[in-house]
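So, chain A:
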Amino acid sequence: MELLVNISLLFMLSLTVIAVVRLKSLFAIVMLFGIYSLLSAMIFIALDAVDVAFTEAAVGAGISTVLMLATLVTTGRWEKKSSRSSFLPLLIVSITGAALVWGTLDMPEYGNPDNPAHHHVADRYIEQSPEEIGIPNMVTSVLASYRGFDTLGEVIVVFTALIGVLSLLQVRTPPSVAETPLRNENRKLSRPYPVLQVVALVMMPFIILFALYVQFHGDFGPGGGFQAGVIFAVAFILYTLTYGLDDALALTPVSVLKALAAGGVLIYGGTGVVSMLLGGNFLDYNVLSSNPVSGQHIGIIVIELGVGITVASVLICAFYAFMTRALPDQGQKG
Partner candidate 1 sequence: MAPEILLIWALALPLIGGGLTLCFSRIPNLREGSTIVVALALLLVVSQLLSHTLNGETTQLTLFEMLPGLSLSFKIEPLGMMFAGIAALLWPINSLYSIGYMRGNKEENQTRFYLFFSIAIFGVMGVAFAGNLLTLFVFYEVLTLSTFPLVTHKGNENALAGGRVYLGILLTTSIGLLLPAIIWIWSVAGTTDFTAGGILYGKISGIPLTVLTLLIIFGVGKAAVMPVHRWLPAAMVAPTPVSALLHAVAVVKAGVFSVVKIVVYIIGVDTLTAAPWADLLWILPGFTIIVASVVALNQDNLKKRLAYSTIGQLSYVVLGTLLIAPFSIKGAALHIVAHAFGKITLFFAAGSIYTSCKKTEISQLNGIGWRMPFTMSAFTIGAISMIGLPPAAGFLSKWYLLLGAFEVDQIAAVCVIIISTLLNTAYFMPVIHAAWFRKESNESVLTYGEAPWPIVGALLLTATLTILLFLFPSIPFSLISAIPL
Partner candidate 2 sequence: MDSFFNEVISGALGRYNYWVVIFLMMSGFYVVIGSTNLVKKIVGLNIFQTSVFILYISIGKINGGTAPIVWANAERYSNPLPHVLILTAIVVGVATTALGLSLIMRIKHAYNTVEEDEILAISLEEDEDE
């Protein structure tokens, strides 16, 4: 059964990829990439990686695709025919692929419980993390505590991306209310997308609620700061898409988002510094409380919060920057 699911998913993935290679319509390619992401999220579930599936669906199929679509608005939807020969790339790819396949012959069998990968470091995570960390989701334990520094690094990567996006694409400063006194009335008169706006407004609280659930339930089930941050960002992306960038900017000023993005990193890093000050190593949550396990709890909750805040604000901010570039004169249309 599992084999069947696996094989059919892999088959569909292959089809998608072949379509991506062959198609010339960028729009179709981007949509296919979204599908590819969703399919791989499914395969992750089939392979027991629920957290990864969650993230892949939210990030790959969600944010990445949205950003790619925003890019397509400016760049156009069609790839031009290239005169370049495809021989060299094909050769490189074939050699690389052949090398990998050759390597697989000595690789441990897929799914075999005796594989070395499962028996050195992983054992301890599975056997001892429930006692050492005290939370059921081992992925969260490893992510936030055993390999907490990796996660700090990845928050910083997100933060770095924000720096890059902001330096490349400037977020528009919204026309202030004082400058355009008629704007609010105008908008009410010509509310462009009534159905969508209402739906969005109804959805938003639920999305945010769900984000919070994912944020704080990450210890027990799939989820955590990243996923929550992405979902949170999605709420505002939805709002932006239906109400326009100016309204969204009024709702969440960029300066606040920037401060939050930095703040999230600092919350995470600050936890590490505090643990250092309390006599432990950097990011050693044991010292945060008299009881090591509750210390781990506190630490994980705090750093997940930092992750969530940074990811959400970075993604929102980046999306605003993309929209500013994609729809440059939206503000004037009002």
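Criterion applied: all candidates are chains of the complex that A comes from, given by their letters.
Here is the rule we go by: contacts are C-beta pairs under 8 Å (C-beta built on N, C-alpha and C of every residue); 3 or more make two chains touch, one makes a residue touch a chain; residues count from 1.
Keep in mind the model is a prediction, meaning the values are calculated, not measured.
Asker: Just to confirm the interface: in this complex, chain A touches which of 1 or 2?
Answerer: Result for chain A: touching candidate is 2.
Asker: Considering the complex alone, what residue numbers of chain A touch candidate 2?
Answerer: By the definition above, chain A touches candidate 2 via 6-7, 10, 13-14, 17-18, 20-21, 26, 29-30, 33, 36-37, 40, 43-44, 47-52, 55-56, 59-60, 63-64, 67-68, 70-72, 74-76, 79-80, 82-84, 86, 89-90, 92-94, 96-97, 100-101, 104-105, 107, 109-113, 115, 117-118, 121-122, 125-126, 130, 136-139, 141-143, 147, 150-151, 153-154, 157-158, 160-161, 164-165, 168-169, 220-222, 226, 311, 318, 321-322, 325-326.
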